[in-house]
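With one protein chain held back, the other chains of the complex are shown just where they sit.
Then we have chain A:
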Amino acid sequence: MSNLVLVEHEGGEIKAATLNTVAAAKAAGGDITLLVAGSGCGGVAEAAAKIEGVAKVICADAPELESQLAENYAPLIVKLASDFSHVWAPADTFGKNIIPRAAAMMDMQQISDITAVVDADTFERPIYAGNAIATVKSGDAVKFVTVRGTAFEAVAEEGGSAAVETIGGEGDSGLSSFLGAEITVSERPELTSARIVISGGRGMQSGENFPMLEKVADKLGAAVGASRAAVDAGFVPNDYQVGQTGKVVAPDLYIAVGISGAIQHLAGMKDSKVIVAINKDEEAPIFQVADYGLVADLFQAVPELEAELDKVL
């Protein structure tokens, strides 16, 4: 068994999801090689070489890999993949974009968004918004797997001392080009790896009310999330969305404020350790999954929560 894990990085930093993905690869067994692709990504490769349990780092450094376009990235994976039994990536927008393209180029059926490694060929994955868990076994020569980060405990960022091999890219496909990005900047922790998340829904009524949640978040060191309804209504940007088709989170504490608890929202947060719901409708389905439900008007309860936290923190 031998594993190739795609390293997700941005602005010279390795994204946390990479460490969860390495953990999944480790569970399958065998050597672990990391692939860092980018332009001027030597520093990232050096950092990747320190990750616990890594045998080798391949650093593909080429100008056309700068913006991680799938058309330039996938051929690189295809060139390397036949030396491996498994290719792994996080099941986020980075992995979901690139991995299926590489898998299809090699005539392999990808396994998406796994939550457990049963053995090297067999994986568990949620289907139907997490309302069923399928155990699937792959007979493919190279298994392309994307990993749900929240289901695997991250490996340590330090402790390894892998060798770094630098290679080039496969050239620019000429099919696509990067024009620009509007990345949400925040001082708060990343939604998918935060220990505490507080999310607002349609009940928040407008984006102007979100600072109410942000104040609580800053007291708790929490990330701020949202339901689809809150994103669709323009209260907050798209990258706040938690759910079946947004981000999956599983923090120690999830606080849902003015969120009804639709199946699609629950799919993204019901594996949180402790769930709090604040909703004025005592029939709201969110209460069925909440460990602590508070039936209250959020416009009273949230400021009160902020004040109460001041007393105990």
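The criterion applied here is as follows: contacts are C-beta pairs under 8 Å (C-beta built on N, C-alpha and C of every residue); 3 or more make two chains touch, one makes a residue touch a chain; residues count from 1.
To be clear about the criterion, contacts and distances are computed from a predicted model.
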| note | Per UniProt record, missing subunit out of "NADH-quinone oxidoreductase subunit J", "Aspartyl/glutamyl-tRNA(Asn/Gln) amidotransferase subunit C", "Electron transfer flavoprotein subunit beta" or "Acyl-CoA dehydrogenase family protein" is "Electron transfer flavoprotein subunit beta"
| query | Looking at A:Ala23, A:Val54 or A:Leu69, which makes contact with the chain not pictured? | reply | A:Leu69
| At which residues does chain A meet the chain that is not included here? | 10, 67, 69-71, 74, 92-94, 96-105, 107-113, 122, 126-140, 173-184, 192, 196, 220, 228, 231-232, 237-239, 244-245, 247, 252-253, 263-264, 270, 273-276, 287-296, 301, 304-305, 308-309, 311-313
